[in-house]
Structures are given as structure tokens and as C-alpha cells.
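See structure below.
Here the complex is missing one protein chain, while the rest keep their positions.
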Amino acid sequence: MSEFIQQLINGLALGSILALIALGYTMVYGILRFINFAHGDIFMLGAFAGFYLAPKVATVLPTPSIGSGLAVMGISMAICAGLGIVIERLAYRPLRSRPKLTVLITAIGVSLFLEYTGQFVFGAAPKKFPEIIPVYPIMKLGGLSVTSNQIIVLAVTLILLLALRFIVLKTKIGMAMRALAFNPEAAALMGINTDVVISFTFGLGSALAAAAGILFAVNYPAIDPLMGILPGLKAFVAAVLGGIGNLPGAALGGVIIGVTETLVAGYISSTYRDAIAFGILILILLIKPSGLLGKKEIEKV
Amino acid sequence: MNIRHAKTFLLGAIALSFLVSLGANHINSYWLFIAYDIGINIILAVSLNLINGYTGQFSLGHAGFMAVGAYTAAVITNQFGEMNTFASGAVFLSALFAGGLLAAVAGLLVGIPTLRLRGDYLAIVTLGFGEIIRVIFQNMEKVGGARGLSVIHDWTNFFWAFGFAAVTVYVVTSLVHSTYGRGFIAVRDDEVAASAMGINPTKYKVTAFVIGAFFAGIAGGLYAHSKQFITPGGFNFMQSIAIVVMVILGGMGNTIGVIIAAVLLTLLPEFLRPVAEYRMIIYSLLLIILMLTRPQGLFSLRKSPAK
Partner (left out) sequence: MQTFQAIMKIWRGQFLAAAVIALFLTGCNKPSSAPGVGGDTIKVGEFASMTGSEATFGQSSHKGTALAIDDLNAAGGVLGKKFELLMEDDQSQAGQPATVVRKLISRDGVVAILGEVASSRSLEAAPICQQNKIPMISPSSTNPKVTEAGDYIFRVCFIDPFQGTVMANFALHTLHLKNVAVLTDVKSDYSLGLAKFFKEGFIAGGGKIIAEQNYSGGDKDFNAQLTSLKSSKPDGIFVPGYYTEAGLIALQAKQLGINVPLFGGDGWESSSLVPIGGAALEGDYFSTHYSPEDTSPAVQDFVKKFKAKYKETPDAMAALGYDSAMILAAAMKSAGTTDGAKVRDALAAVKDFSGVTGKITMDANRNASKPAVILTIKNGEFKYVETISP
């Protein structure tokens, strides 16, 4: 029994990182109806931004501390938000009226570009991610082990999710995002500046991916330029599972993928681990293409 | 391509590739094998063009079908030792067909989800299928798993590579230009209108997947007997993307353009060897710029099908 609970904890920690990445996918899809294939690479860039920032932050703030961790994460989120906006402006905006597949191919191009430029600039060898958040002694509860990092991952994910919910539901720009997701033409006619809202969405999604990148790197401290590929694909599956365009759905999807993968790897066979996410994707699309929470139109972003 | 000349083209191309294969000993082996790659890539790109270009079903899993064909053909020919030309030709041809047929079965399985999915959802599902096929081979101990499978015979030659390329071009062109085959284009252009006209879109989509997968399987068999070593990793997502790029560059639904693109994209990396470390960066940048400036493909005179 304790093994099962341990596996649930493992899956939850992994799943909440996937959830953060999935939120970015789902927001962009909700508004633009296209899969931003390069999202997983923004996640990677978030981790690398943290890698290069940490020594700089350490000269100002005591490291490792909660403060330095937050500072690194905040700056990295800001950098990636800017990057996301630039990518949208340069590569995706000119294609807005074109067939979706053209945009998908462009996104694949952007993804390859970021990966290979990353290999060239950062080097291909995995890098040790510095300790930016203090690691507290591992909590042991009757044979279970929970690390302080896992708790931080859960807490940060929850806080970001609530913040995102607030932005989408309570702010003006959030309302504009919802309007755009609901009906782009009508929204534009109502005087909403579509370009600004789309840029904002990309920025927001990329910032979340960067946060996920930092959390991932804190938990699994070896980062490399290709680290975004698999989490990116899995997070996309999570977004579809939850009902793409649906924020709570993406979070739920992330957790479900994380937990399922962990349980299957732990109990059935770890050999097929990478195929699990795709298997779930195919099943969900065959059974309920709108996803688990896909029906709630109001929450769509 | 004018359909009336298609048979002449087919026979001419096969005869020509046969003649070239007789003189292959005089060609530098590096360029000769690049030529085989070109032939294999033409088969892959033209067959994918039937799915992506003519039928409008975006597939990102072509490498998976290729893997099925490669492993099937390799397992079959590995049962045989050295033999004379006639026997080896017959064995090779049967092995390639077996690979193609199994790949077609896989295509049928992948084709079924297309009944419900469109556009980028379909793209991701086919990508998923391709990856699942790869993971299955990776776990198949009988064919070496991740350690790969050595292929004993180097039977792929100029005749086989280009003969099959010609057959692929012929079949795809004849098919889409036939009365029956016009349905593929109708499904792509407007599925609802097509079904209103009595065309069964489902049947056309599945047909496109089955035929496309069949030829991808043949290409896989040729690949296996050219490289003489196959690993599941060789049929990954990147390989699928490479084939898609050929189709996009050539112009979706433009067979001649796709053939030119397959030739160019096989040669391009060879010419970029001196700048190997930038090669993939250049490749991805070209892809982005191409999509921004000429999304209908380099060699297409038509405007992209607006939707």
C-alpha cells in the first residue's frame, strides 16, 4: 500500500510540471487553434535561462534560498515571455490567415531551430542545474518519502494555476482572451485589439513553460537542449486529454498523464513508458475527442 | 504529368534504371548510394503526397510504416543465404512486397482514426502511432530491439530503387487522375461537398493511408537492404518530419514538385557537410522561411488551397 501511495506522489510531482506546460498549449490553442510545437523548447529555454541566471542572482541574493529561487524563476519567466512574444510576432503572426498545417510546419521548424541552436550555443552535453532552492531534509512518513522539492513543485503549480485563473476570469485582458477564444471576429468588432491579446497569451503561456522548466530542473538537475521534446509532447497530450482550450482540463490532464505513466511504469512495464502518453491520446481522441472537460465553453481561453 | 504518357513513363523509367544499374560499377560508390537514397526518398515523398497532398490528411507517421516494411523485408531475406541473381531477385521482390503489405495493414489501422479526426489532431495522432510502432520494435527482442538488426544482403541497387520510384509515381499519378481517384482531391478540397456528391470520404481517406503506407513499406525494405543495418531509432519522428518537408517543399499535391524536392533535400545535406555543425540550424531556418514566403511549396504554380 505504501508503495502505491509513493507512486501516486511520484506521479503527482511529475504531473504538475506537465500541467504547467499543458496550460501554455491549451491557451494558445484556445485562441489561435493551432499546436505550438515549439512550446516544449520554451520549457527548455526556461531551464537554461535559470542555469545562466543563477550565478548572477547569487551575487545579489544569498543562494540557495527561497528568495534566490523566486528571483531566478521570475526573471526566467519574464525572459521566456518576451521570447514567446517575439516568436509569435516573427513566425506565427504572418501566417495567421493561412491553413493551420502551414502554421504547424512552421512551429515544427521553430522547434527544430531552438533545439539545434541550443545544442550549438549551450553545448550538447547535459549541464548540472545549480541549487537555487534549499533542499530540506526529506520527510519520511511511514516508509513514504516526500522531498522538499516535490512540495515546492506542487505549491508553485497550485499558486500559478490560481494566478492564471484570476487573470483569465477577473481581469480585463483575461476577458478579452475569453472573448477572442469564443469568437475572434466578434471580439475584433467589439474593439478588442487581437494582436495585443494574442501576444499576451503567448507571453503568459511561455512564462508558465519557463516556470515548469525551472521546477523540472530543480527536481531533475541535469539539463540539455533536447530536454523539452518529450515533456512537450506529453504536455500536449495532457492538454488534449483535459479538453484543449480548457484551463482546469489541462491541469487535470497533466496530473492524469503523470500519475498513469508512473503507475504503468511501476507496476506493469516501464519499457513502454513513452508509448503510454500516445496510447492515452489515441484512446481519448477515439472515445471523446473533446477531452474530459471539453464541454465547458465558458472557461475556454 | 499527362496521364496518357504515364505508361510510357513507367516503362521508360524502369528500363533506364535497369540500364544504369548495369553500369553501376563505374559510379563512385558514395554517389551511387546517395542515388539509392534519392530513389527511396522519392518513393517516401510521393507516397506521403497521396495522403497529405492529394487527400489532405496530414500524416506525421510515415517513418513508422517505413519501419514495418524495413523490418519485415529484412527478417525475410535474412533467412536466405547467397544465391543466384534470379533467386535473389525473386526473394527480394517478395520480401519487399511482404513489407509493403504489412505496412499497408498498419496503414489501415492508422487510417481508422482518420474517420473522426482532422487537421493538426490527426497530425499528432499519426505522430503518436509512428512513435508507438518505433517503441514496439525497440522492445522486440527477436529483431534485436534497440540493438538493431543486421541485414545480410545488399540487394538494393539502382534498378530496384528507381524502378520502385517509377512504380510509385505511376500508381499515385494514375490513381489521382482516374475517375475514381478524383475523389481524393474532392475529399481534400471540401469533405462535406464531396460526400454530398456521393463520394465516401472515409473510404478515400483509408485508401490513401493504405496505399501510402504500402509504398512507405517498400521504401523501408529498400532502405534496409541499402544500409544493411536497421535500428528502431532510425525510424523516429525526425525521419517522418524529413519526409513531410519534402512534400511541403515540393508543393502538396504536386507530384513533379515533390520528386524535385526529394532529390534536392537528399542532396542538400551532402553539400552542407562542410558546415555540418550549422546544418540543422540552416535546415530549420529554411523551413520557417519557406513557410512564411511560399507555403504552397517551391515548385507549385498554384496558390495554396485556401481554407
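In order of appearance the chains are A and B, and numbering begins at 1 in each one.
Keep this in mind: contacts are C-beta pairs under 8 Å (C-beta built on N, C-alpha and C of every residue); 3 or more make two chains touch, one makes a residue touch a chain.
Just so it is clear, the structure is predicted and the values come from calculations on it, not from any experiment.
Shown chains touched by the missing chain in the whole complex: A, B. If you put the hidden chain back, the residue from B:Q138, B:S240 or B:Q296 that touches it is B:Q138. Even with one chain removed from view, chain B keeps its contact list with that chain: residues 7, 10-11, 14-15, 18, 21-22, 24-26, 28-30, 32-34, 37, 84-86, 88-90, 93, 138-139, 145-148, 150, 153-155, 157-160, 163, 166-167, 170-171, 174-175, 178, 180-181, 203, 206-207, 210-211, 223, 226-231, 233-235, 238-239, 270, 273, 276-277, 279-280. Interface with the hidden chain, as seen from chain A, comprises residues 3, 6-7, 10-11, 13-14, 116, 119, 123-126, 128, 138, 140, 143, 145, 147, 216, 220-222, 224, 226-227, 230, 261-263, 265-267, 269-271, 273-274.
Convention: only the chains that are shown with their structure count from here on.
Separating the centre of chain A from that of chain B, both taken as means of CA atoms, is a distance of 34 Å. Those residues of chain B lying in contact with chain A across their complex are 58, 113, 116-117, 119-121, 123-125, 127-129, 131-132, 135-136, 139, 241, 244-245, 248, 277-278, 280-281, 283-285, 287-288, 291-292, 295, 304-307. Chain A makes touch with chain B in their complex at residues 34-35, 91, 94-95, 98-106, 108-113, 116-117, 120, 233, 236-237, 240, 271-272, 274-275, 277-279, 281-282, 285-286, 289.
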